[in-house]
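One protein chain is absent from this view; the other protein chains keep their places.
Chain IDs A, B, C and D follow the sequence of writing; residue 1 opens each chain.
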Amino acid sequence: MGVTSHRGAGRGAVRDELRRAVGKIAAGSAVPVFPMAGVGGRDAARRIRLSRRLEVVSSPRAANVLLIAGEITPRLLRPAIRIHDQASPPRATLFLIAGGAPEPDVPSKPEAGSNTEVAAVESALRTHAIRDRFFPFAGLVHQESEVEAASRALHRDLVLAERATEPAIQPDRPPLPWRGRGPYGHGGKGMTGGAPYGRPLPERGNDRDGLQLDRLPLRIGPFFPPLVPGLLLDVELHGDVVQAAELGPNPFSGYVGASATCPFMRALASPVRIADLELSRARSHLRWLSDALHALDLSALSIRALALAERLEADNVPLISAELARFSRRLERSRTLTWATRGVGHIRVDQVGDTHGPVARATGVEADARCDDIEYLALGFRPIVHDDGDAWARWRQRIGEARQSLRLVTQAGDRRSGGAGIVEDPRGMIRLQTHTLDSTSQLLPELVTGREWGDAVLAAVSLDLDLERDARLTSVIEEGR
Amino acid sequence: MTIGTDHAPLFADVLFWMLAVGSVLAGWRVFRADSMVRAAYWLLASFAGTAGILLLLHARFLGLILLLMMAGEMTIMAAFMVMFMMNPAGLNPMNMVHQHRTAIIAGVGAFLGLAAVGVFGEFPARPLLDASQVTADLGVELLGDSMMVFETAGVALLATMIGSIALAAHRGRFGPADEGSEPPALVPEAETVRPGDSRDEEQS
Amino acid sequence: MSLEILLVVAAALFGIGVYGALSQQSFVMIMMGLEMMLNGAILAGVSLWYFSAAGSPKGQLLAIVAMAVMAVEAAIGFALVINIYRVRKADITEKVKALRG
Amino acid sequence: MTDVAAGVLALGVALFLGVYLVSVLDRFVSDLVAGHGLTANVFWAGPRRAVLLLLQQPSRTERPDAEAWAFAPALLGALGALGLATIPLAPELPLADNADGIVLFGAAMALVMVAVFLHGWSANSVFPLIGAYRFVALALSYEMPLALVLISAALPAESLSVGEIIRSQTDVWNVIRQPLGLPIYMVTVAGLAFWGPLRLPDAADLSGGTRAEVSGPALAAWEVGRSMVLVAAAAMGAAAFLGGWLGPWLPGVVWMGLKTLVLLVLIVWSGHHLARVRTERFVVVAWVVLIPLALIDVFLSGWLALAAR
Partner (left out) sequence: MITAGALLMVVGTTTIALLVLRWVGGAVRRETIPEPQRLPFLGGNPPTTHAWSRYHIRYYAMALLFLAFDMEMVFMYPWAVVFVREGTVALVEMLMFIVILLLGILYAWREGALEWA
């Protein structure tokens, strides 16, 4: 992207020199990265927040490097292409193919020939195909540890103009042809008709307030930072209040099978060490805590929670649980956190089933698969229950469960549990015999309707949704039947 | 007789002409702009011009308070216009104008009439000399002679608050205004007919 | 910057206000015409306060009352606009011939 | 004319230092709270990011209001500069310190709402629009307590000029005389400069709110403008409540700088420790709690000023 100046070569050389000097300064800055999480990429896309040299930005406009972690399923492909074109040049894309590092305490290499290993190779091939066809200039990384170095290299080359910015993938055409149409060539007609400048004007709709004003029908996309990756939410906004909400299709369904790395899935078939189960539960709750703090504009505290989650291993549990105790006491004492979440996303007891895990227990329903497991009862396990059913109750519920899990890990020794087709996942109870999966994402539309946008997002975050887990479980239950 | 600030009369005149022409042009743009938000903020620019001129006339407090008031008011006006206008952002340029000729004649007539009064009328020439105590004099006036104006303004503002909320708010203390509130029965004991009742349709 | 020029400028603002109030169809734009008229009035008032009234506080008070009128008029005007829109879905004067109950 | 030039120069230096200080403080507190080690990068990260943004291409949406979009960050910066101009940074450095300093400051803070609304509205995209309208609700509720609290500071000084207010605090600072003043001031000013827990227009739940569609130089100008408004607000807080340039041993300007720094640290610290508030609830709190409290503060300090006469 050399600066071509038509005012003579001398002037051009000076400009290039100036451009290079400025580029060298800019190359030293933190790399603005916009992460997009596909299959298995959610944890990797969250972990880059920890690195000091990368700065995760909240919109593709401010991003230089677009990180695509994990496999892009067909329903995520077009949104990913749109976001790539929305990024402002100079831009570059980086693919992370290995689907993120496996859980630290699980054998990294799945046994050769097992169906998970075959599925991993297929997904890598599919990602290579997407990359070659749509993102020919994109960088490619196989291990998560190389992501930081690769994105800094891409950033350096972009800024020093040694690497050309990636052109737009979609054709340069307005959404609806409008030039030259309508009385003034702007595509409009009459007062509110036509498609002025390529888009129609919204229509009116009824409202609880009796004023018939415009409704904005929106599909909030799979890569909307405050919400969960992959979540498609069809929303009708009336001002900033959500008039109607509907859950879109799950983009991961049909592309994910049983995962070998998740201890809870393995516990469905064969018994697994209780220490592994509880460690993974604590890590999952802490990662949720990091996302929830980030949605409340507390990015520094969210990095601290994330650091706790990622440092957690079998050997440093006492240290981490002491740190977590201090951290959670401080959160529970913070009054602004209570004001921000109390009364948000209230769920009644009848709305919630007994397979909704922490969300059910935070509404007063004492339903936990671990209750009728003799191993857990021997450890003196008693489920934690809160009964307000609002976002603040769910916060305290998950923090309490994380601390309880860490206590269970220290006492568990190498007891084993599971293998009977029923297990308590961090997000709910999984029973193989039931035919359908009743996941907490069904609660979202009702929770969000009639709320102001800020409360709606806080309610959605407090549900701790995971669409990839839902897709995997539905496919496992399908096979089971 | 031109009035200059203490040591830069030319500078004050240039500034005055800039502000005056700017204010009038902004006023004209208000009714020419397609986008409602632009119309409201052109009006704010016109008010800012007037506030600047008030500052040059040593009515410092009035100019600044006009600017402060108008910032809030014009943003609310922009928000209300966007809320009710058919084509708020002017994406479909259209002119929402009627009886255009009479309006122009009335406008020009008003301008010429008032300008004539301004130019040919004799006004007593008692210019303000010491401008340092202007705000203090206003304070004394408000608390002393014009205390009635001050308090009645308070009551008028209270009436405005209650009136505008009673008119505009849909949901009062007892829930939405048009829900469950039954029209008064014509005959004292007769059973009232609630709007939307089946019997209501037969009668109307 | 003499009294005559100031009064001409104020008259110009007032004239634009009159044109705006008469020519526009939408309620809120008519209210902007009114505000423009009040703008001219305040400018004329303060100019006369400076040149002819030797800075008497009552002159300033007139300007403050004019601002109070502006605020009250805007508040009641918007309240009426909301009420009419809720009842009649009308935001331009054509549709509202009479303010029937 | 020379003292105007000196005043403008002093203002420019103060603004530049203030903006740089805000960026360093923000990164410093963020690293401290996040538990990272503290490195010297804190001092270079801000300017480097600004240079990087200058190289990025400014983006546009399908049908923006381009002029208003470009004008909004410039207006925000100009209002921050105007707010700081009303505050005499040292006894001999008054720039626009006319008799009605706090009214000019109030007008500048009221016009910040116009700049943020234009910045959100012009993008013609949903989330900046929601951010813009949210900020109008917030700013409408916070203009009043801010003006009332500054009026209560002006009562003992018997004048609206900031220099007089500072001189009236020679024997006791307003933060001691009027205990309610500084807390209410910090809450309203954090709201009007949309920093910390009151960062509603650019909140994370709108994925960046009014700056979700902004990139390149416009984003750099927006963040510089926002820091300028914060510096002006902190300086006015130091002048009206912490006695401005009054203080033993050190020269006036240094005292002013230190007190502004203390208030800046307070606001930036609150940004990383207090969760973002809910818009509707905080509008109600502003009308029902802050305005009555501010009025009580006005009458208390009025009664005190009478008693002290």
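Note that a contact is a pair of C-beta atoms (placed from the backbone, for glycine too) under 8 Å apart; a residue touches a chain by one contact, two chains touch by 3 or more.
This one's a predicted model, so the numbers in the text were calculated from it and none came from an experiment.
One chain is not displayed; in the complete assembly it touches the shown chains A, B, C, D. Residue A:83 is the one among A:83, A:147 or A:443 that touches the chain missing from this view. Residue-wise, the contact with the chain that is not shown comes from A:222, picked out of A:28, A:70, A:222 or A:428. Among B:21, B:117 or B:158, only B:158 touches the chain left out of the display. Residue-level contact of chain B with the missing chain is found at 5-6, 8, 11-12, 15, 52, 55-56, 60-61, 65, 68-69, 72-73, 76, 79-80, 82-85, 88-89, 91, 135-136, 138-140, 142-143, 147, 150-151, 153-155, 157-158, 160-162, 164-166, 168-173. Counting the whole complex, the residues of chain A in touch with the unshown chain are 1, 3-4, 59-61, 76, 78-80, 82-83, 85-88, 168-175, 196-202, 204, 207, 209, 211, 213-214, 216-225, 227, 232, 238-241, 452. Listed by residue number, the positions of chain D touching the unshown chain are 3-4, 7-8, 11, 54-63, 70-71, 73-75, 77-79, 81-82, 85-86, 94-98, 100, 103-104, 106, 121, 123-129, 133, 136-137, 140-141, 143-144, 147-148, 151, 154-156, 158-160, 207, 212-213, 216-218, 221, 225, 280, 283-284, 287-288, 291-292, 295, 298-299, 302-303, 305-306, 309.
The criterion applied here is as follows: only the chains that are shown with their structure count from here on.
We define each chain's centre as the mean of its Cα atoms; on that basis chain A and chain D are separated by 34 Å. As a whole-number value, the distance joining the C-alpha centres of chain B and chain D reads 28 Å. Across the assembly, chain B contributes 61, 65, 76, 86, 91, 170 as residues in contact with two or more other chains.
Across the assembly, chain D contributes 63, 133 as residues in contact with two or more other chains. Residues 83, 86-87, 91-94, 170-171, 176, 178 of chain B are the ones that touch chain A when the two sit in their complex. Across the complex, chain C is touched by residues 210-212 of chain A. Residue ranges on chain B touching chain D, taken from their complex, read 35, 37-38, 41, 44, 60-61, 64-65, 67-68, 71-72, 74-76, 78-79, 89, 91, 132, 135.
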